[in-house]
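Sharing a structure, written as structure tokens. Questions coming.
Removed: one protein chain of the complex. Kept in place: all other protein chains.
Here is subunit A:
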Amino acid sequence: MKTLVWVEHDNTSVKDATLAVVTAASQLGEVHLVVAGSGCAAVADEAAKIAGVGKVHLADSPAYENALAENVAPLIVELMGHHDAFVAPATSNGKNIAPRVAALLDVVQVSEILSVESANTFTRPIYAGNAIATVQAPAGKLVLTVRGTAFVKAERTGGNGTVEAVGGAGDAGLSSFVGAEISKSERPELTSAKIIVSGGRALQNSENFHTLIEPLADKLGAGVGASRAAVDAGYVPNDYQVGQTGKIVAPEIYIAVGISGAIQHLAGMKDSKVIIAINKDEDAPIFQVADVGLVGDLFKIVPELTGKL
């Protein structure tokens, strides 16, 4: 089987999200990549070095700069003429583009796969991760998105792929990019951080997030996350949200501060290797999944912890 993997990038470098997808695709067959962007030749060269990668299709055009689904999907459909499976990360780009590709190919999509059981059988979470379904796709082309935390990352080196330029139809004339407010942070990205410190509604306000959660995270070299309640209350921006409808994370260590542990939040972090919970309510559901729990007032505990580390 020949697979076509969507390379997640920022027109400068390959993002980590790509690497787990390469692993998933390699379980299906040959791994080819598509790099769609603008001025992104360096991304294609970098992608070609990922272990196990064959051909890298480079579509370099201003029309692909911001990965608008209306422009990118026809390009993928064209490349799918000689590939059997389109495999994308379950990132906001992957989720935006893959279903558009699937519908144009008239095939069903299997979303957020957790494992490849065979060439047409996959497991995936349903009901916010409260159930795991094993599903079998019909004969024909496959369109999959991959949950990044469920597969090991392919090595960034050791590959010897070849880069081939492709054209594509360019601008579909349906949509245009206006702008972005991308959070700038020196801290590790949530989906690739080894340690994450997350805060919940108990933090009470944005100020406390800055003065309590962030210093602890910085002491540990950790990424900063939040529960949906904290995001909805405006303590932190939306891209901090960990949960079924936010980011799915699985760091080595996840420290939940003042997070009660709603199903929705647990769905986004319960695959973390070690979970540490700090909460004043000893009956909070978060303690049912935590490896280490400390019951008490976060306003006392967190500064003490940060101070002693």
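Simple rule for what comes next: a residue touches a chain if its C-beta (ideal position, glycine included) is under 8 Å from a C-beta of that chain, and two chains touch if they have at least 3 such contacts; residues count from 1.
The rule is simple: contacts and distances are computed from a predicted model.
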- Query: What protein name does the UniProt record of the undisplayed chain give, "Fumarate reductase subunit C", "Aspartate carbamoyltransferase", "Electron transfer flavoprotein subunit beta" or "Transketolase"?
  - Reply: "Electron transfer flavoprotein subunit beta"
- Out of A:V31, A:A44 or A:V110, point to the residue that touches the absent chain in the complete complex. A:V110
- Item | Candidates A:S13, A:S175 or A:S206 - the one touching the absent chain | A:S175
- Of A:G37, A:G129 or A:G258, the residue that touches the missing chain is A:G129
- Task: Write the list of subunit A residues that the hidden chain touches.
- Result: 66, 68-70, 73, 91-93, 95-104, 106-112, 121, 125-138, 173-183, 191, 195, 220, 228, 231-232, 237-239, 244-245, 247, 252-253, 263, 270, 274-276, 282, 287-296, 301, 304-305, 308-309
